[in-house]
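For reference, the structure I am asking about is given below.
A single protein chain has been omitted; all remaining protein chains appear in their positions.
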Amino acid sequence: MSSLSTNPEPSRLSKAWNSNMAYSFRRNPVAVVSLAIFLIITVMSLLSPLIAPFDPYDPAQIDIMNSEYPPIWVDGSDAQFMLGTDDQGRDLWSTILYGTRLSLLIGLCAVGLQAFLGISIGLISGYVGGRVDSLLMRLADIQLSFSTLMVAIIFLAVTQAMFGSETFNQYAVYFLIAVIGVAEWPQYARTVRATVLAEKKKEYVDSARVLGFGPLRIMVRHILPNSLSPIFVISTVQVANAIISEASLSFLGLGMPPSQPSLGSLISSGFDYIFSGSWWITAIPGVVLVVLVLVINLLGDWMRDILNPKLYKG
Amino acid sequence: MSLLSVRDLSVKFAMRDQTVTALNHISFDLAKGERLGIVGESGAGKSITGFALMNLLSRPGFIDSGSIHFEGEDIVQMSEAQMRTIRGNRMAMIFQDPMVTLNPVLTIGQQMVETLQAHRKLSKAEAEQIAIVKLREVYIPSPEERLGQYPHELSGGMRQRIIIAIALLLDPELIIADEPTTALDVTIQADIMELLLELCQSNKVGLILITHDLGVVSQMTERTLVMYAGRIIEAGRTREIINDPQHPYTQGLINALPQQTLPGQRLKQIPGNMPGLDAVPVGCPFAPRCQFAVDHCRTTLPELVRYGDVEVACHEVNRLHETRTEDQSA
Partner (left out) sequence: MLAYLVKRVFQAIAVMFAISLIGFAIQDNLGDPLRELVGQSVSEEVRQQLRDELGLNDSFMTQYLRFAGNALQGDLGTSYFFKEPALDVILKKLPATLELVMGATLIIVGLSVPLGVYTAIKPNAILSRIIMGVSIIGISIPVFLTAILMIFVFSVEYGWFPSFGRGEVVHVFGSWDTNFLSADGWMHILLPSVALASIMLPLFVRLIRAEMMEVLQSEYVKYAKAKGIRPFRIYFVHALKNTLLPVITVGGVQIGTMVAYTILTETVFQWPGMGFMFLEAVNRVDTPLIVAYLIVVGFIFVVTNTIVDLIYGLVNPTVNLARMGA
């Protein structure tokens, strides 16, 4: 092994790995379609200010007189509202675009936070070992034994009661990201820790240490790349779960307020009208939510089959 | 009539893009009570032979062609239900690693009793009595207590003894032992082999011992097959094969034995590696590693033919034998 290039293997490995993945991706129609739908939803929601015919945040464009128009393929519709309008007279198509953007944003940021916390804690736990390790893993056990959704519901309920709905609504996005992001770190931490423990024994980590690299560099440059596939697999599932959690919390009125609707709060506001026949306010955002979560889950399944990482169990 | 008669047995593995051949037209016989060793490096097809004889190949492996006659009946043609009456009953198998062979959540007693009850109408109490007798035969101390214990409460050597006892439960005609001691401590390996030999001899059970260790084969078996890349390349009586190996590969294996090396000398390893199943060369599969190979070896596959007391698959066997005799006389 040449001492100059300390890290030739991961790059070669990652190339082979990438091409292999690309190959199996092309051969899997479900994965291709899922990714395509995911990208379409993502891009459209990101571009919502450009493609949405109305701005649901602009009170001037909302007229309560327009409320509860059905989609254009149903009798009694209004041609300017393709998917109809909601209970407040907002164009449903525009509101869904904006809402999807919000749901995706919260989901991705929350998982980013989870991953950041979990990976850091896992690396520290595995690398330092000893008491720090057992304390952190004990905490992970306890954290895992409480359901995230339960913790989130209680935290958000208390916060809302404490600050009042007005202040709460203003910062709802941050509260949601924080509570979904903090509660699920153990998943990452355990997996990363297991990889660290396995990799720590290997030769190249020793040689890097002998060469005088500090622990941070060794972890980031040498150990982390080896935990990438489990992190990938966990992350896709976690994004799907985070989006579901956000929607559930918003549905309970503990998340995004109706004035800044995410998919969950849209479904929630439509639920009151389902008995009066205005099914579309609930159904259409519901379909978008399910399709979004489904394609992410399908991609996660495919990735798990391909990468087949050793995920931490029990 | 021989106990076991294998003819032209081929096993293939259906991989994603291709089908590879793991066993290539294997033929051999085993007489009642005879002990046969199958030797070779890992990947030569030894273990696959063992599982094929039990008709237990798991996907993607399958028997492609050939026949395995066990007491006159062809196992390859048997239904799963017929086959089940043979497995564990007339033909028993001892697996490699006793630490993972026994089911961790069932007691030793449960795992012995279920084997007996799978083949004979016995009450639990009757089955346990037989189990205790067999445990005693393999020198397990206080066998009554063992029945209630779980595998993890016992050492590796103890577990392998129990597995041998399970193999003997139904007085089979044939035991297939696949590297039965490789996973064990060196100190108890010899004990287990000795026990296996003693029990096979006293019960007149046929044994197929799969191993990479020629030393073990020479102590345990009467006949030996040497396998390389899914083929038999040399077969004959163990004594002859050990004392006068004909195939360059067998010679290499014997030269690599520690006993053949003087203290301080390096072990004489065969250079190179066995080809993977998807990259077996045309001609003699051993040719790329063989120092005696000539052009002919690289183009034409040698058949297994009788040469003196043994059968050997090598084009150059005559020449090699002559040079060797000259060397010795010189």
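As written, the chains take the letters A and B, and residue 1 is the first residue of each chain.
Rule of thumb we're sticking to: a contact is a pair of C-beta atoms (placed from the backbone, for glycine too) under 8 Å apart; a residue touches a chain by one contact, two chains touch by 3 or more.
The structure displayed is predicted, hence computed values, not measured ones.
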| item | value |
| --- | --- |
| Hidden-chain contact residue, picked from the options A:Ile40, A:Leu216 or A:Val290 | A:Val290 |
| Touching residue (missing chain; options A:Ala240, A:Met256 or A:Ile306) | A:Ala240 |
| Touching residue (missing chain; options A:Ser48, A:Thr100, A:Gln160 or A:Ser235) | A:Gln160 |
| Contact partner of the left-out chain, one of B:Arg7, B:Lys32 or B:Arg84 | B:Arg84 |
| Touch residues of subunit A, complete complex, unshown partner | 142, 144-150, 153-154, 157-158, 160-162, 240, 244, 247-248, 251-254, 264, 267, 271, 274-275, 279, 282-283, 286, 289-290, 293-294, 297-298, 301, 313-314 |
| Touching residues (missing chain, whole complex) on subunit B | 54, 56, 58, 84-89, 92-93, 95, 97, 100-107, 114-115, 118-119, 150, 152, 166 |
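Note that only the chains that are shown with their structure count from here on.
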| item | value |
| --- | --- |
| Whole-Å separation of chain centres (CA-atom averages), subunit A against subunit B | 53 |
